[in-house]
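The other protein chains are all here in position, but one chain of the complex has been omitted.
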Amino acid sequence: MRIINRNPSRLTNFYLGLLPFAVTAAAYMIASHYRRLDNPSDKLLPSIGDMGASFYRMAFVPDRRSGDLLLWIDTADSLWRLGFGMALATLFALSIGLMIGFIPHARSALAPYIATFSLIPPVTVLPILFIIFGLGEAAKIALIVIGTAPVMTRATAQAVMDIPRELIIKAETLGASVLQMLFRVVLPQTLPRLITSLRLALAPAWIFLISAEAIASTTGLGYRIFLVRRYLAMDIILPYVVWITLLAFIIDRLLRWLSRRAFPWDHLEGDSL
Amino acid sequence: MLKRLFRCLCVASVVALPLAQTPALAEEKSDFKVCWSIYVGWMPWGYLQDSGIMKKWADKYGINVEIVQINDYVESINQYTAGAYDGCSMTNMDALSIPAGGGVETTALIVGDYSNGNDGIVLKDKSALADIKGQNVNLVELSVSHYLLARALDSVGLSEKDVTVVNTSDADMVAAYATADVTSVVTWNPLLSEIAAQPNANPVFDSSGIPGEIIDIMMVNTETLKDNPAFGKALVGAWYEVLELMASGTAEGKKALEEMAAASGTDLAGYEAQLGTTRMFYTPADAVAFTKSADLPKTMKFVAEFLFDKGILGEGAPSPEFVGVAFPDGSTYGDTNNVKLRFDTSYMQMAAEGAM
């Protein structure tokens, strides 16, 4: 049989998925082993045990200076910033995106502006953000919003424009006002796409969060990573990276679950990823 | 199944190969790389490479030395610690916490200068150091700025518990100072003079208050140096040729200073102002005398205690004396069985005696 027609069994499927992870872990352990043969306290590639111990220390042993459990404080603060920023970005994307997609005059006025704005790398205008938002939480959240909202807005506007024109015409023949069409046709047809764009925007949002926390902060996952990088504590950085990846994965799956739960009609015809 | 496992391991080893390369396999070699980052006292390193003086000295000893500028100071130290470079310019404090704390035995080859006002504390609208109590202090956490703050607070009977340290990237320090919620910063030059020049800025403490404690050094891998004395000789010889030129007051010396000024993004006047707050050891004899002085062990004790207090003196360090530091007279601070940082004046001494 040709390779395109050979489907893995469920078990093979599982092990094939695991394989690249296993190869990466094995590569790490081999490299780490040889480095530590040379220098037992090598900081670049610590042993899995060292990393586990450090992670345990961050999660369950109160910090010597502040008495806090650092991992949970960092996680809570980072998630709060990420959540608040993404909520604002989503709200912005929804309101402006609906207008651009649905109302031709709003499209003329706003679409080129948003398209231009979305191309500005936000980190390049940081000093201006500092002056406007200060150095506290507001600036970090603003960086996330500015980094993700324009692209999400464009995706939302496109989703509105992708609604079959037939549905809008039909609503008009059923006597709907503009507001009613917005609430009963455009909004529900757009929300699943909005969640998709939110899921895609989470990757850049994490990047902006980490860079914002690297700039000026007292807590946060990004803060900790950049702080301990000062003494090359990869035994803390690597578990933190895994932890962030895990959090991002869980958030992504939760959003997918939410979309399936809230918009079952959008997942009836073969949805994958 | 076993065969498959074996194949996976093969793939894994290939992937792992570049990472597994370790620093300084004890051997004689002929190609060396050192790295540095932009700082007033380290600008000669760039000039060494560009002017060909390094090449001249390397040729004399039959080796190749490449001097690489790295834009990020911490990254340059991390690269050195990970084994990508044979030497790197850094402060005494970072040498103790990063390479020495990470088990990479390191030798202070060229003690270049100490900060004599290059690091400082600036308060907005307040004029006395004691006013810092209760404020947010923006600085690069765990850097020499942090150490300077700890020493400054100590001098007025305060401790770090009396302030809130906000980790702030050095790249954004000047922009941060311009915002309303930043009221005090600790930083280094040229950022320090930039911030101190603002109308509401009051410098309240600087490193001239703790002279000789923040030392800028060319650190090299101890084993590499032991197996390749030529490497040490070439670096030291080249370095002091340039420093002599800088101090000479000749037209050629002025030209060298101008080039260094341009490379650090300022002009001759600006660079000379920065040199004014830097105690450069222009002659090897000066550097040897400083390194051999009885103050250095005291300084390293302060530094080790600071690092231990911050929890960054090596993995699971039980006390400040966990990492040993050896001094030129053979004395040590800390664990004599775990000496990872050595102050060695023998190469500078050779230069002082003109024996290069």
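The chains carry the letters A and B, assigned in the order they are written, with residues numbered from 1 in each.
Here is the rule we use: a contact is a pair of C-beta atoms (placed from the backbone, for glycine too) under 8 Å apart; a residue touches a chain by one contact, two chains touch by 3 or more.
What we mean here is this: contacts and distances are computed from a predicted model.
Student: Can you tell which of "ATP-binding cassette domain-containing protein", "Transketolase", "Quinol oxidase subunit 3" or "Sulfate adenylyltransferase subunit 2" UniProt lists for the chain that's not drawn?
Tutor: Protein name of the absent chain (UniProt record): "ATP-binding cassette domain-containing protein".
Student: Need the list of shown chains touched by the one chain that isn't shown.
Tutor: Computed over the complete complex, the missing chain touches A.
Student: Quickly run down the residues of chain A that touch the omitted chain.
Tutor: Counting only chain A, the missing chain is touched by 164-167, 169-177, 179-181, 183-185, 188-189, 263-266, 268-269.
Note that in this section only the chains that are shown with their structure count from here on.
Student: For chain A versus chain B, what separation do you get between their C-alpha means, in angstrom?
Tutor: 37
Student: Along chain A, where are the residues that touch chain B in the complex?
Tutor: 19, 22-24, 26-28, 30-31, 34-35, 38-45, 50, 64-65, 126-127, 130-131, 134-136, 214-218, 223, 226-233, 235
Student: State the interface residues of chain B toward chain A in the complex, per the touch definition above.
Tutor: The touching residues are 8-9, 11-13, 15-17, 19-20, 22-23, 25, 74, 77-78, 81-83, 97-98, 101-104, 138, 140-143, 164-169, 172, 175-176, 178-182, 310-312, 314-315.
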